[in-house]
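The other protein chains are all here in position, but one chain of the complex has been omitted.
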Amino acid sequence: MGFLSEHPLDVGALAAAVAGPGRGGTCTFLGAVRDHHAGRGVVELEYSAYGPMAEATIGAIVAEAERRWPVRVAAAHRLGRLAVGDAAVAVAAAGAHREEAFAACRFVIEELKRRVPIWKRERFADGTEAWVDPTAVEASR
Amino acid sequence: MGFLSEHPLDVGALAAAVAGPGRGGTCTFLGAVRDHHAGRGVVELEYSAYGPMAEATIGAIVAEAERRWPVRVAAAHRLGRLAVGDAAVAVAAAGAHREEAFAACRFVIEELKRRVPIWKRERFADGTEAWVDPTAVEASR
Amino acid sequence: MDTPARATVLLFARYAELAGADRVEVPIGPGTDVRRVLQGLRDELPGAAALPEAPLCAINHQQARLSDAVRPGDIVAFLPPLAGG
Partner (left out) sequence: MDTPARATVLLFARYAELAGADRVEVPIGPGTDVRRVLQGLRDELPGAAALPEAPLCAINHQQARLSDAVRPGDIVAFLPPLAGG
């Protein structure tokens, strides 16, 4: 299960969606808007997506994880305006053992960041705005 | 924050306890009672602990994780009778970036299992019961 | 006379801002590839000159290469560096 949402994400609902009597380990990741980025104060983010390609890519990543490990996976990405602390991305992976739950959850969040066509525009504490370009940001982390 | 509980665990509450405006990544792990173990059907578990030592050890593990990574961590272990699907252990770790959140969460669950004086007695589908001895079980996983 | 064959170009985020448009219909002929579609954008939309030489691109919602052929009715997309999560 993978989807985009204009509404607040509920990682507990994702975890419930992947739970099952044989799956004793559930790992989740929740990415929230931070109050700083690359040394500057952030007050708001706006996420936009290439919708059909983004949904298809999230679905493909979830399917890849479920083929690679014996897990069930759910993932969602928020779109629209988000304030500091709001959840932007949520992943839940459940398997019989913790090893595969952790591995699949980590895989999915890495691949989401790498492959899903989503963009974010940051509004800074000083009133300026900018598109985030991770290819430029890495050096300043 | 680390504790034992006679009541159902709430991993969302642990995640909320470690959240903060500078902590953009939260990783959680929830360990639930599985319907099978070492090839046998399980219907119920009962956890008991050496209370003072267990609470002190959970606290020490949380403190170690918070020293080793720039994170806040919360962890809890359930005691008493649990049915299949009930949460037995929950960990939440939050940091500015996902790397430290995943690393700290994984560290804490591994150390909890390795060091906290807690025991479990399994009741099987065939009506028999047995104390779990992980030193004997590993070979059959 | 037939209307000329066309493809749809989608631009996102910073690229849409630079070009001043997020959706453009472009004429295509035999042998048109993604690179030629990009060149056509530069010629038509002054702001599109600022697009990089080799942006990420997609055809019909799937990642593509600049050398891939574009057919009538295709949806070609140019994608700024991805920033989800």
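As written, the chains take the letters A, B and C, and residue 1 is the first residue of each chain.
Operating definition for what follows: a contact is a pair of C-beta atoms (placed from the backbone, for glycine too) under 8 Å apart; a residue touches a chain by one contact, two chains touch by 3 or more.
In this text, all values refer to a predicted model and were calculated from it rather than measured experimentally.
Student: Among the chains in view, which touch the chain not shown?
Tutor: The undisplayed chain, in the complete complex, is in contact with B.
Student: In the complete assembly, which of B:42, B:73 or B:116 touches the absent chain?
Tutor: Selected residue, touching the omitted chain: B:116.
Student: What residues on chain B make contact with the chain left out of this view?
Tutor: Residues of chain B in touch with the missing chain: 31, 47-50, 52-54, 56, 77, 88-89, 109, 112-121, 131-136.
Rule of thumb we're sticking to: only the chains that are shown with their structure count from here on.
Student: Could you pull out the chain whose C-alpha mean position is farthest off from that of chain C?
Tutor: Centre of mass proxy via C-alpha means gives B as farthest from chain C.
Student: Centroid of chain A to centroid of chain B, CA atoms only: how many Å?
Tutor: 24
Student: At what distance in angstrom does the C-alpha mean of chain C lie from that of chain B?
Tutor: One centre to the other, that is 51 Å.
Student: How many angstrom between the C-alpha centroids of chain C and chain A?
Tutor: Centre-to-centre distance between chain A and chain C: 27 Å.
Student: Hey, what residues on chain A touch two or more of the other chains?
Tutor: 31, 109
Student: For chain C, what residues touch not just one other chain but two or more?
Tutor: none
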